[in-house]
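Shown here: the complex without one of its protein chains, the others still in place.
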Amino acid sequence: MEVLERVAFYVMAVIAVASALLVVVNRNPVASAMSLVGTFLAVAGLYLTLNATFLSAIQVLVYAGAIMVLFLFVIMLLNLEREPFDLPGFGRIAGFALSVVLLFSLISLALNATARPETSARGGSGAEIGDVFFSDYLFPFEMASLLLLVAMVGVIVVARRRKPEEEEEGEA
Amino acid sequence: MSDTQVYYLAYLVKLLVVFTLAVGLVPILVYAERRVSALMQFRWGPNRVGPFGLLQPFADMVKLLCKEDLVPERASKVLFTIAPALTCIPPFLVMSFIPVAPSFALAGREMKGVVVDSPVGILLLLALSSLTVYGLAIGGWASNSKYSLLGGLRSSAQMISYELAMGVSVLAVLCVAGTLNLTEIVYRQTQFFGFDATSGNWAGWNVFAQPLAFVIFLIAAFAETNRLPFDLPEAESELVGGYHTEYSSMKFSLFFMGEYIGMVGISSVLVALFLGGWHFPGMHALGLQPGTLPFTILGLLVFLAKIGVLLFFFIHVRWTLPRFRYDQLMRIGWKVLLPLALLNVLVTGAVVAGS
Amino acid sequence: MQENLLELIILIPFASVAVQYFLHRVLPARLAGLIACGAVLVPFLLTVVVGRGIGSAAPQVPAVTATIASWLTGGGLEVAFGLRLDPLSCAWTLVVTGIGFLIHVYSLGYMHHDPGFKRFFIYMNLFIGSMLALVLGDSLPLLFLGWEGVGLCSYLLIGFWFEDMDNARAGQKAFVVNRIGDLGFLLAMLMIFQTFGTLDIATVTSSLSAGHAQGLYPLGDGRITLIALLLFVGACGKSAQLPLFVWLPDAMAGPTPVSALIHAATMVTAGIYMVARFSVFFALAPVASAVVAIVGALTAFVSATIALRQRDIKKVLAYSTCSQLGYMFLGLGVGAYGAAVFHVVTHAFFKALLFLGAGSVIHALSHEQNAMKMGGLKPHLPRTHWTFFVGCFALAGIFPFAGFFSKDKILGEALLGHGWLFPLVGVLGLITALMTAFYTFRLYRLVFTGPERLDDHARAHLHESPATMTLPLVILALLSIVGGALSLPAFAHFDLLGDYLRPIFASALAVAGEHAHHAVNVEVALMLVSLAVVIGGAWWAWNRFAEGPGDQLPLPQSGLPFLLENKWFVDEIYAIFVIGPMRGTALLAGFFDRYVIDGIVNGLARLCDLCGAFVRLLQNGAVHTYALLFLAGAVYLVCSLL
Partner (left out) sequence: MITVVDYYVVASILFAIGALGFLLRKNVLVMFMSVELMLNSANLVLVASAKSFDLARGSAFALVSVAVAAAEVGVGLAIIIALFRLKATVDAEEITNLRG
């Protein structure tokens, strides 16, 4: 079984990293979005290998099922073209260099970490997470719902197409 | 052969059974659709190929396969190619979460009547079925055609909207069932109508405990499978063919198949969630021992019969009702179904918490 | 139980304010008025209930206390929202809520047509609440809070009709003049804290008398004297005493019920309350007491002289109020604390009655206030007339009306005191009593008898006031008749109020030495003298103004009448000697502010501007630049963790 676990981890990790790279490299935004869906699904798979089944389902449901559809929808709505290729300027070269430094520093930071024994008292099932939310973290839970409500109102206000007369009022 | 090997072999067989079911039902459905529609319109329908035209679907398939595989100019080739596959995969995956039959003992272990028995099965099921939208949206976008794009946009908007009502209606069922595990949910329904004396919980088919959720789910199911009266993404009269306008040959047939497997999948979900799964009143009285293979096969047959009835209903509705306008569709989804579903959850939650 | 009721007494008016304020859109005016009235009546009844429980005379001052919440805590300071109902505050609370209720009812009629009806009742209830905080507060800060609260309400209500510039100015004047007094009070408070280390009133007074007993604070101690004087400065501001009395006559710009409630019956007596509350300080500071007595007597005298020639019906009463307040301070100064409080109570009765009666007249005459344009109203306003008549008798101090007993008590204590000071202020008070009787009946004659001098507009709308207005008048009139029974002269051996208040002033009187009881015949003789003086004054006015104002109608151009007509030119003197120099200083300060301080500030701003111009180069609006810098920071953080 342990071999299976290893295989699952490596497959998921490779898919995640590869499609993440595709997100950045693809010049077609839709292809980027689809690659990102791949990354999310792979991360969901990683959650499964961590026994966080509920979170894994939520990851697929929210990220792949909702957030990325929204992205896709917006890309289609704006009807974006492929990004033209242009020569990298100073900022991009610096950005690339910085990212590489970040990568290596993060990895060395990660390797410095000592693996603690995996002694979680509770698993990641829906019932157990529910217990946590409805006892210790009731307030954050409610705040999260409030945040979503506020975000919903905000989105409607911001994205709404204004009528011409309102536009004039806004400018006046 | 050791017990473990027998077990794994049986597992493989189970897998195959479920997937053949899903695929095998497609030609039958296509045939049924055409025959039923013909019956309803006083026509003959296909009756030339094979006895009663039974081989028509295969003839159609051959025809589709032989057609030229066109890829529009300036279309995004990779996306154009993977889009049809993306519509087909999620329904297959959905099927793997459905407990199609009761479990039986095999080689000293319990063999579940489901491919993947996940503790959060219903969530994963919903999550995966929501991925169908990518196929349609990508297909519409990659075709580089305005009809397809509009079809793709419509489908993504429609599916997101109705997924909400659907998910919320399922929440009410989960409140009654008290678990996210589908096998468990079906087991809780192994009584036609009534309460479980020991636990004091509802133990009958959920359609009686949750009629409103059932209706909402049913309506949403039509929208999710892009069937009439919600087939706006592929409205012939407005968008030619919607997202699959530019598709032909095998890719088109994949879209086609995807729609029908989707119907099978959503019908299975309906049966499992609301209609008692493999259970039918009186089946225990036949003298078959629960937990044995014959009982399991009986359960499977019951399940299939239920799916068949639902699929007939799907077809019947398609040839009965006219299509909604797009704004009507959105209004029903957001302003009728979603509030109703939320109300249902509220009331159910209150009742469950109170009892 | 009693504690909870005590809390209710103060919370109800504030709750009512909140209700009226937040629901002012939906509440019908009539209902709002009734709520406001109820919010005063209920505390009155509660006070009666709670106050009955504290009547027992124990060695300790009997009191009910309650702590609503802790308030200021820090360092050695600990102040709570604590309430304390002892005989003194009980008397005041009863006056405030009782008279206040009657005036609220009266206002229902008086303000009936006013567009600011609801606003008026919000202010009124706020005033009642603040006044109760002042009276019931067991600590100096709470007392001060109520003190400022009533000041605010007074300001709001004087300027109630703020559309008129003059009214708004009068409100400002009251506010500013009060500030001067408040400064004194604030300083006194700080000194008390420094001296005693606490701001709890009961603790302060008891530790002072205890300290005196141990020889810590000898008679005439400088520090105590200073505190007493500063307290008196505060009292002067609030109670309109001599240097600071100019705001009260102007305060008559407010609606008449306001004048009755705030500027006659309750708020202006806050100074008396404070001095009475800290009577131990004054008892230990003979100099301060003398100052109180002299200032009181002078105020009584000067105000009475001004009232002699006032033409505005409310101004006459306003100056009379100053004058009567002077009497009260005189009483406090000579150590007749009980008598002063007694006079507060009776004065509240008859001055409220007179103001409300004047309001009724003004109401009937469509807001005509000039007494020269009245006359002959007796048959038109029968109920207003006889209640006003009763009020006049009470104010003039004619036996057996309420004013006679209280005034006589103060005068008796003053005249029969020893040393040069007491008889001096007593004589001043006696002369004032003469003038009081004179101007009171002058006013009565001018308004109600003689030929009618109304203008056409006023005559057209002439009418008796509605029952909501006359009923309070009748009740107050009855109180003015029998109010004297609360505290009969010493020889009658019936002194309800005095007995009730005795524990409060026990320590002060112990310090100063109990007044000797005088022989009965001396007291009776004094009474007869003062009665004769008063009746003489009344008689003189009665005859002189039988046929209207007579020679008082034309404006005098010289001599004493000229001085009196112009109120001794006090306002003008202030304008030259106080306001003028202040204007000059302000001009200088403004110059300094504009060129020196602003110069520094602007210079700094310009420096920042310059710096900003450099930093601005970094903010080029491109997200990528920011992200790059941000990431550089992140990388630095990560590397520093390595």
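In this document, chain identifiers A, B and C correspond to the written order of the chains, with residue numbering beginning at 1 in each.
Convention: a residue touches a chain if its C-beta (ideal position, glycine included) is under 8 Å from a C-beta of that chain, and two chains touch if they have at least 3 such contacts.
Since we're looking at a predicted model, the values are computed, not measured.
Engineer: Taking the whole complex into account, name the chains on display that the unshown chain touches.
Structural biologist: A, C
Engineer: May I ask you to list the residues on chain A that touch the chain which is not drawn?
Structural biologist: 2, 5-6, 9, 13, 16-17, 20-21, 23-24, 29, 32-33, 36, 39-40, 43, 46-47, 49-52, 54-55, 58-59, 62-63, 66-67, 70-71, 74-75, 77-78, 80, 83, 88, 91-92, 95-96, 98-100, 102-103, 106-107, 109-111, 113, 115-125, 128-129, 131-133, 136-137, 140-141, 144-145, 147-148, 150-152, 154-156, 158-159, 161
Engineer: In the complete complex, the non-displayed chain touches which residues of chain C?
Structural biologist: So the residues of chain C touching the missing chain come out as 620-624, 627-628, 631.
Going forward, only the chains that are shown with their structure count from here on.
Engineer: Chain A to chain B: how many Å between their CA centres?
Structural biologist: Chain A and chain B have C-alpha centres separated by 28 Å.
Engineer: Counting in whole Å, what is the centre-to-centre distance of chain A and chain C, each centre being its mean C-alpha position?
Structural biologist: 70
Engineer: Which whole number of Å gives the spacing of the CA centres of chain B and chain C?
Structural biologist: Each chain's C-alpha centroid was found; their separation is 84 Å.
Engineer: For the complex, give me every residue of chain A touching chain B.
Structural biologist: 28, 30-31, 34, 37, 53-54, 56-58, 60-61, 64-66, 68-70, 72-73, 75-77, 79, 125-126
Engineer: Help me check something: in the complex, which residues belonging to chain A touch chain C?
Structural biologist: Touch residues, chain A against chain C: 91, 94-95, 98-99, 101-102, 105-106, 108-109, 112.
Engineer: Taking the complex as given, what residues does chain B use to touch chain A?
Structural biologist: Touching chain A: residues 76, 78-79, 82, 118-120, 123-124, 126-128, 130-131, 133-134, 137-138, 140-142, 149, 152-153, 156-157, 160, 163, 180 of chain B.
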